[in-house]
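Of the protein chains in this complex, all but one are displayed in their positions.
Chain nomenclature is as follows: A, B and C, assigned in order of appearance, with residue numbering initiated at 1 for each chain independently.
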Amino acid sequence: MKVGFIGLGNIGLPMATSILRSGAEVVAFDLDPARVAKAVEAGARGAIGPTEAIAAVDAVVTMVPAGEHSRRVYLDDGVIASAPAGSILIDCSTVDIATERALKAAAAAAGHDMVDAPVSGGPLRAAEGKLTITVGGTERAFERAAPVLAMMASSVHHMGAGGAGLAAKICNNLVLGIELAGLSEAFALGGKLGLDPEKLFRSMSSSSGDSWALRELCPVPGPVPTSPANNGYRARGAAHLLLKDLGIAQAAAQLTGVPLPMGAAALSLYTQMKNAGLGDLDVCGVIKMYEETTDRASHA
Amino acid sequence: MKVGFIGLGNIGLPMATSILRSGAEVVAFDLDPARVAKAVEAGARGAIGPTEAIAAVDAVVTMVPAGEHSRRVYLDDGVIASAPAGSILIDCSTVDIATERALKAAAAAAGHDMVDAPVSGGPLRAAEGKLTITVGGTERAFERAAPVLAMMASSVHHMGAGGAGLAAKICNNLVLGIELAGLSEAFALGGKLGLDPEKLFRSMSSSSGDSWALRELCPVPGPVPTSPANNGYRARGAAHLLLKDLGIAQAAAQLTGVPLPMGAAALSLYTQMKNAGLGDLDVCGVIKMYEETTDRASHA
Amino acid sequence: MKVGFIGLGNIGLPMATSILRSGAEVVAFDLDPARVAKAVEAGARGAIGPTEAIAAVDAVVTMVPAGEHSRRVYLDDGVIASAPAGSILIDCSTVDIATERALKAAAAAAGHDMVDAPVSGGPLRAAEGKLTITVGGTERAFERAAPVLAMMASSVHHMGAGGAGLAAKICNNLVLGIELAGLSEAFALGGKLGLDPEKLFRSMSSSSGDSWALRELCPVPGPVPTSPANNGYRARGAAHLLLKDLGIAQAAAQLTGVPLPMGAAALSLYTQMKNAGLGDLDVCGVIKMYEETTDRASHA
Partner (left out) sequence: MKVGFIGLGNIGLPMATSILRSGAEVVAFDLDPARVAKAVEAGARGAIGPTEAIAAVDAVVTMVPAGEHSRRVYLDDGVIASAPAGSILIDCSTVDIATERALKAAAAAAGHDMVDAPVSGGPLRAAEGKLTITVGGTERAFERAAPVLAMMASSVHHMGAGGAGLAAKICNNLVLGIELAGLSEAFALGGKLGLDPEKLFRSMSSSSGDSWALRELCPVPGPVPTSPANNGYRARGAAHLLLKDLGIAQAAAQLTGVPLPMGAAALSLYTQMKNAGLGDLDVCGVIKMYEETTDRASHA
């Protein structure tokens, strides 16, 4: 099997490497030639442009930062137009819903099968080939994409028709962002009320406040040794990426007429966090938005 | 052992009954004589006032709706003043932090031991003697209260000094309220994006969006058969009670200077829910605040 | 002078009529032939498509509902591509910032002058030729657009380079939406505290709470006789239009990394208002989101 792979960033490159490790061939492209060189080192064939990357391949995988890049690759750069009729196109990027819909429509008009297949798990899981992927598309498109996705993921979920994979990721991360901000304000409040964070953690994790976020990403140092809170909030998942997903959720909510007060409050907190220069910290570092500081007093 | 018990509401009465079942004597009082009569039926001795209820008892338990009632019982009605020096006072009510602090100070000045010991679990768990109780107070006060609490609870946590029991409950329920509102907006958004709720549930519960609230109180009908969502949102825990706790959290945040944007957004949603006449529904019924309706159009 | 006019809705049609009344010729197009017929009745020449509407005209004016329509007209339908080089294009639509930027770039590449020129004032002011228009574009583009704008408006402000006209309208309406929601909660709270709305109005309007919104659109019946609150909230400016602008503000905030907690809370309220079937009411009808109702109780 030969896979055309476009987008060799922090997660894209290890994804392409996972495909190579599974025994498939990869033709790789990125706007940055240095990234292409790294893929070539790993065994891929380098391409000098998107359309070269997809010529004569069995499947196309894209992994770009945002909707605008996905539009550029598929529409402006001509991937949809130049792919042989009946191609299987796999967009692993996390894009906005409007972009997803526009791409699916264009792909369908050109006679291709296409799935939205956004990934979760970060660079480490990508390197291990153990990402989690939620997939949206027809049964046929999913069946065609599944063998390629299996090379990169330990967990692949077909969530429904086109867009459902993206929707599932966005809804999950909307909840995650809200929970982390909620946990942050509970631990900030508890601390001010004199509660020992260890005891608050034990009580909450055995009660109705329990969650994956609490057990894995407890936002205060102490209770969960593996939480980034014990490591200077060094990112397991970077805040600026969650901020991006909260923004996609907000745009999707406007598109569909759903009020989003909780998600919007979380979005504002993560925006403030990024503006404070903390966007590269872990998602649980949002607790810093609840802390007292006198840093800015001198600016007055 | 003889226990003076004040406050025989939906949860207080079964708590008093649990104490009786454990073999202790109970002297019971409530402002409503009909509630006292029920306690007498269950084996308690009825009292005609708060001070009679606490005369010659080994421990005092109170279970009243809110801070103002707790102040009335302990301060205005003279429970603290008239209790024999060195009494153990157990306030199982969920009150505001300012009230808790005022009562502890008054009790200490009068030479009593006092614990804040708010309960979780609702009427059913109260009837089974299987409540969860978080306790705040000195070691000595906790040790004196523990045998009484054990008659009513399957799980008793000493959270720290005075106020810590209350703080733990409030922080937990702050998180719960935020999560339920967050889950509601994720399922509302997912639904509008065409996601099958069953699939969204399965994906989220096996991912970073997992939580106790999702698994027990999934806000849409279907995925979790035991969720109130499958039963017309008939309350396992009533929304108006969570609203009360969110209000206490907000007041505590103001007292201690913690910003609370997430908790405040949840508080507004539960307030709207109560104002829409839905306060007696289950906490997960907050999803109704995200739904489209044309009910009010005719008012225009 | 001959003007090509595309988009003959509730505001577009009276705008085109104002141009005719000023003595200019109009070639008019709308997707709905009935609207074209109305323009023809008013003296315009009807066109059978966007490109016909702009052939051999001195200026092009567009007035469509949202960004997607503006993209369709200018890009997909070929207005930018088919207009003679050096045309002056005037988009009076209120579109999202990303669309505005895409259209300006395309127009510049094709050698046209283009301005964003969103209008305020509603159908009545449009019919009188007394709209307020904020304009963004180069000095040259503004000077070319100004004579056409003067036919439709009593007040035309050149706000700066491309995008500035749109930005000014969005920032203004962001403030308006926030103020109306804020006034609504103040009057709702005041009412519950027993304040006479007349007295609250007099006190606030002579103090630091004064605003145009208070004096013109006071959200409770009584204090301001001309407020829609005294007329069943019949729209002077419809809530669903303000909702649209709050959405554009939110999208612009995400694009530029500005936190928007106030605007987001207002956006949620107006979304709830529309979902309650009240989107056609006046903007000040948002106070209904603060009212008690038992309408939905029976749904439980």
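Please note the rule applied: a contact is a pair of C-beta atoms (placed from the backbone, for glycine too) under 8 Å apart; a residue touches a chain by one contact, two chains touch by 3 or more.
The shown structure was predicted, so the numbers you read here are calculated from the model rather than taken from an experiment.
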*Omitted-chain contact residue, chosen from C:168, C:238 or C:276*: C:168
_Among C:126, C:183 or C:281, which one touches the chain that has been omitted from the display?_
C:183
*Out of C:123, C:160, C:221 or C:277, which is the one that touches the chain we can't see?*
C:160
_Options A:162, A:177, A:191 or A:285, residue touching the unrepresented chain_ = A:285
_Residues belonging to subunit C that touch the chain removed from view_ = 97, 120, 132, 134, 155, 157, 159-161, 163-164, 167-168, 170-176, 178-179, 181-183, 185-190, 192-196, 199-200, 202-204, 206-214, 216, 249, 252-253, 256-266, 268-269, 289-290, 292
*Which positions on subunit B touch the chain that was left off?*
247, 250-251, 253-254, 257-261, 264-265, 267-269, 271-272, 274-275
*Just the residue numbers, please: which parts of subunit A touch the chain that's not shown?*
232-233, 261, 265, 272, 275-278, 280-281, 285, 288-289, 291-297, 299-300
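One rule holds for everything that comes next: only the chains that are shown with their structure count from here on.
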*Name the chain whose C-alpha centroid is farthest from the C-alpha centroid of subunit C.*
B
*Using mean CA coordinates as chain centres, what's the subunit B-subunit C distance in Å?*
48
_I'd like to verify one number: the distance from the centre of subunit A to the centre of subunit C, where each centre is the average of its C-alpha atoms, in whole angstrom._
35
_Quick check: how many Å separate the C-alpha centres of subunit A and subunit B?_
38
*Would you pick out the residues of subunit A that each touch at least 2 other chains?*
253, 257-261, 264-265, 268-269
